[in-house]
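Only a single protein chain was left out; the remaining protein chains are all shown in position.
== chain A ==
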Amino acid sequence: MKFLVCISNVPDTTTKITFTPDNKEFNKAGVQFVINPWDEYALTRAIELKEAQGGGTVTVLNVGEADTEPNIRKALAIGADDAIRVNAHPKDAFFVAQQIANIAKDGGYDVILMGKESIDYNGFQVHGMVGELLGIPTVAPAMKLDMSGNTATLEREIEGGKEIVEVNAPFVASCQQPMCEPRIPNMRGIMTARTKPLKVVEATADAARTEVAAFALPPQKQGVKLIPAESAGDLIKLLRNEAKVI
């Protein structure tokens, strides 16, 4: 089977978020970028399924500029076979979905996996858009994915529970825990990743449909009101009479 795993390049989860002086862009200075944590589930699960099937390929795909290549190499070190980078600034979810759909159409992939959302933009959109652009089902967000022949069995999370869904390839799934234990690269993987193919292609000229006018940080808290542990019960009175939340 041919797996296509889409990864995005995001600030490490410990990053303190700041913006450029005009508040139009994220300030990348001094920030460590990682593979989007949700995408790591997609990548590891694709590799596991390929291994279980005893054949097939896992291709990683990123829509990004050249500075994303270290994380693409990392995905190859974790176990992907080859990689494609669409050379473009990922303008919005629609733009990225178009690029992924174009690659998927040309490549004839059976299973397209990605994380449920990126931890920077939190769109939760690209998987649905790719499925719709290709006219195939999307299962989002998936907590479990098993394959038997051409048929996949997935657990889709819904508010308060889950649905067991069966779909036939080709399909798109967006992944989250507890799908698998994301792998980390080992030394052999890092060595072989250097020579695995990484193809760079130019983006198609699709226009974005949304634009960020300005970023802002959440308002700061006014300061904590401390209640002595001995009279902890007073907190409940404050929550009712002052904060009025209970």
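Operating definition for what follows: a contact is a pair of C-beta atoms (placed from the backbone, for glycine too) under 8 Å apart; a residue touches a chain by one contact, two chains touch by 3 or more; residues count from 1.
One rule holds in what follows: contacts and distances are computed from a predicted model.
Within the choices "Transport permease protein", "Aldehyde oxidase", "Electron transfer flavoprotein subunit alpha/FixB family protein" or "Oxidoreductase", the name that UniProt assigns to the complex's undisplayed chain is "Electron transfer flavoprotein subunit alpha/FixB family protein".
Screening A:83, A:100, A:113 or A:129 against the full complex identifies A:129 as the residue touching the chain left out. Touch with the hidden chain on the side of chain A covers residues 11, 13-17, 19, 26, 37-38, 93-94, 97, 119-129, 131-133, 137-141, 143, 156-167, 177-178, 208-218, 221-222, 224-229, 232-240, 243, 245-246.
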